[in-house]
Structures are given as C-alpha cells and as structure tokens.
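I have a structure here, written as structure tokens, and I will follow up with some questions on it.
A protein chain is absent from this complex, but the other protein chains hold their places.
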Amino acid sequence: MSILVLYGSQREESNAKKLTQAVLEGIPHHAIDLRDCTILPINDHRHTPGGFLPVDDDYDTVIQEVLRHDILIFSLPIYWYGIPGRMKNFVDRWSVSLRDSRFDFKEIMRRKTAYVIAVGGDNPRVKGLPLIQQFQYIFDFVGMTFGGYIIGQANRPGEIEKDLRALAEAEQLNRILGQTGEA
Amino acid sequence: MSILVLYGSQREESNAKKLTQAVLEGIPHHAIDLRDCTILPINDHRHTPGGFLPVDDDYDTVIQEVLRHDILIFSLPIYWYGIPGRMKNFVDRWSVSLRDSRFDFKEIMRRKTAYVIAVGGDNPRVKGLPLIQQFQYIFDFVGMTFGGYIIGQANRPGEIEKDLRALAEAEQLNRILGQTGEA
Amino acid sequence: MSILVLYGSQREESNAKKLTQAVLEGIPHHAIDLRDCTILPINDHRHTPGGFLPVDDDYDTVIQEVLRHDILIFSLPIYWYGIPGRMKNFVDRWSVSLRDSRFDFKEIMRRKTAYVIAVGGDNPRVKGLPLIQQFQYIFDFVGMTFGGYIIGQANRPGEIEKDLRALAEAEQLNRILGQTGEA
Partner (left out) sequence: MSILVLYGSQREESNAKKLTQAVLEGIPHHAIDLRDCTILPINDHRHTPGGFLPVDDDYDTVIQEVLRHDILIFSLPIYWYGIPGRMKNFVDRWSVSLRDSRFDFKEIMRRKTAYVIAVGGDNPRVKGLPLIQQFQYIFDFVGMTFGGYIIGQANRPGEIEKDLRALAEAEQLNRILGQTGEA
C-alpha cells in the first residue's frame, strides 16, 4: 500500500502539514505540495463540441501521481470554512479526468482509500463539519473509501502542538497506516 | 440599494447565471464574471514578517467593486459539492482585505446583505447544504446578513428551465429585490 | 397514489400544519396527528434473546397506516433544531418494524416517496439543514425516495402566512402532488 499526501496549505509553516507529519511519522510516503504546482481553475467544456482543451499546467503530472497510489491523504487548512481554492481547483479538474480516454478514472479511484487532515482556527470541530461532508460526497462520487479524518484546532504557526486531542488521533492513525505497510 | 452579482460559473452557458437572471429580471444591477478575471490563490502571509505582498491580478479591482454595493449575489454552480475553486480563491483572499489599511473590511461588509444562487446536478437540495452552511459561516465571520439562497437542479446547459420550484423561488426573490430599489 | 400526512406538531395551532394544508389544498389525503397517539420511546431489544416485546400503544396502528400509502409527508416544527421527540419516538420504533415478521418493512418502504414540511423560528433555512440531512439518511436507510422539502419560517401561531417564499414553494408542491392523482 503506497501513500500519497496532497498538501493544500496556503503558507510555508502549516499546522495541517505538522499534524500530517505526526500521522506519517516513520511511514514511507510520497508527497506533493500544491503550492509548488500551478493548477488553473477548470473551464467547463463538458457540453462544448470538441470537449475539454489541453491546459498547460501541472494538473496532469499531479493526477498521474494520484492514480499511482493506494492511499490518498488530503492535508489542508480549513480556509474560510472550506477547501482552499488552490486544492479545490485541483478537485474541480477531476471533471476533466472523468472524460480522459487514457484511463478509467472512477475505476481506478474506487480502489483507493482517502483520509482528510484539516486544521482550522475558528471552532473547527463544528464549523469544519460541512467540509467533511463535502469530502464524503466527493469520495462517494468517484467510489473511493473515506478512511477517516482528523480535525485539528490551530491558528498561529506551530499552535497545533497544543491540540492534544488531534495529536492523540494522529498517533492512532499512525498506528493504523503503519500496519498497512508499503509496497 | 445597489446590487452586485459575482458570477462563479465555470462555463459560458451557465444554469446558475440563467437562474440569477430570472432573479434580477427588470432590476438594475452590476455584475462581474469571475471567468473574465485572474484571481490567484492566496499565499498566506498573515504570520510572516512584512505581511502580505502585493499580487498582480484582478483581486483588488473586484473587491473594490464589492465594497461599493449594498447587496451581493453569489451566483455559482455547485461544483464537486462546494464553491468552485475560482470563486473560492476570491473568498480566500478576503484574509488579505481583513488586513488592508485602506479600509475597515469587516465594518464595510457587515452593512451588506448577501444572497446565494447555486445550481447543481446531483441532488443539490440535499448535497448542496454543506455549501450553504459554509456561506453562513463566511458571512457570519464578516458580519454580513445572509438574506437567503436558492438551490436549483440542472446539469446540461439550459436545463434549469425545467426546475419550476427554483424558478418560483427566483420570482419570489425578484419581487423582494425589486422593492428594495436602486440608489 | 395515496397520500398520508404525519403531523408532528407540539401544539394545536401549528404553522407546520398550516403550511402543509397549503401544500395539500384540493388534494385528497389521509392524516394522522401524532398528538392524538401514544407512541412510547423504543426499548432496544435488537440484541436481547427473545427480541422486542409487544408494546401497548398506538405505534402499530400508525405504522400499518404508513405502509398502506404511496406518499408520506412529514409535517413538523423544527424543535430545538431537530425532529420533535414525539415524532422521533415514532421513527425510532422503525427498528422494531425492521424485524417484524408480518411484513418486509424495507421492501414496502422503498416503493414510497417522502416529503418534509418543517417550520422553525430561528433562521430555519440554515439552522434546519442538519434536520433535512438526517431525514435524507433516514429515508436512504429504508430505501425511500426523498421527494423534496419545504422549510418555512414562523414562530407565533399564524405567522407562516407572512413567509411568502414558503407559500410559493407550497403552491409549487401542490401542483406536483395534484398531478400524481389519488388511487
């Protein structure tokens, strides 16, 4: 089982990243930081004759990497109570991959398990719940298993270290993921 | 009372736009289509010495227009069960405006009323509810009144015309907005 | 198509009932007011040897009536942001019907369509959304189609008449239900 983390943080010192690193301590994994990628908003040509046009950015590289792994971890700040635009642009583009003739997107995705690690500053364990529900709908749509989520509370850089509950959950998930092994 | 619509659709023939036009029939208003703007994802420098750096895109033009109006209408497709990345990038950047010394962002925003007109294809009146909850949190954060929302069901271009319930709600909202008048 | 309304209001002059009557104007239907019934809380004997014990109240009469109809309308106040206890006790008892050897509960329920008409006083179009999500899960569990819902805003008796949006939606639903006819 190989693991890919998608980091969707908007800043360098990210609490979501720190919490994710606690989850993955000692576990081999790959990671992509979306801040290092250019992923443009989708232009929806589902119903245009000719369909989607090629887009010159990093989407294809990232999605090819996604397709190669068994476990996906979405690591993100809860930004304005939702998925940050940068990461949402990536998910929105799945509409293109659903129509990509090179692979059967749903067929590949439905064999994967996804986890969400989200950190917010404003009562995230309640105000972050719509975001969790959305991820469930997203994963359901492509048939992917939603393995679980951790919501952490933090605002200033490093503050996640005070959220003992989130850290305890990270330890728990670390144990589970550690047992699945790495191919 | 002057009205500004923010169109967040990802395609030219948008059901959300059609539904919004039914809401605004005969009512003077301004509109910005985010597809005509470049709005980059935020790089969060809230906690970086020096703070946010100037960004060379259309965000400032759009937010200045937002600040000038009394009523904001967010018109958007429900995309992967959430706000499209293009529009989310715009909202994410409010974190910069909150720290803009040229104006008191919250003080201006809290005098406005916002409406949401969202159209989705997959059981949107249930699966679109997390998105509505997020908008409530967003508006609460800046103190803006959430005047109401309409959720329409449509997928292919033009299909919104069959959603008689959404059209009845649009007519209702048209009457309400028509009475508020235009300054 | 025969229609059964379950009234879950906690008082005589109910805004939810008034809104429901607007939905059903001119449409033949049956109705049960749960205030006229005694329905005790479930004692969960799913995992007790011997299973559920007979309960001496009106549950069986009500559920037999439910099973006979094609369309169910749950008409209720949003009470403390959820289903009133009286109506919730009724739904909780479905756990008994799922194990009733006289009929195949899910098999009968999955052929029905359910509607929800809910009225609340505290920002119900947002704060009532968790209740709508719960009804979706409830209906999903027994395989019943969720035909739609109307959320009205009202507090004092009669106040629903000022909620023009809810009344417009009621008119819309009246047209739809009127066309399905009565067997």
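A, B and C label the chains in the order they appear, each numbered from 1.
One rule holds in what follows: a contact is a pair of C-beta atoms (placed from the backbone, for glycine too) under 8 Å apart; a residue touches a chain by one contact, two chains touch by 3 or more.
Because the structure is predicted, anything quoted here is derived from the model rather than measured.
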Missing chain: touched chains present in the view: A, C
Sole contact to the chain not displayed, among C:S2, C:Q21, C:Q133 or C:T180: C:Q133
Touching residues (missing chain, whole complex) on chain C: 9-11, 13, 35, 41-48, 77, 79-92, 94-95, 122, 127, 129-131, 133-134, 137-138, 141, 156-157
Missing-chain contacts mapped onto chain A: 125-126, 129, 132-133, 136, 146, 148-149, 164-165, 168-169, 171-173, 175
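Here, only the chains that are shown with their structure count from here on.
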Arrangement of touching chains [line / ring / star / complete / other]: line
Intercentroid distance (Cα basis), chain C paired with chain B, Å: 34
Chain A residues counted as touching two or more neighbouring chains: 133
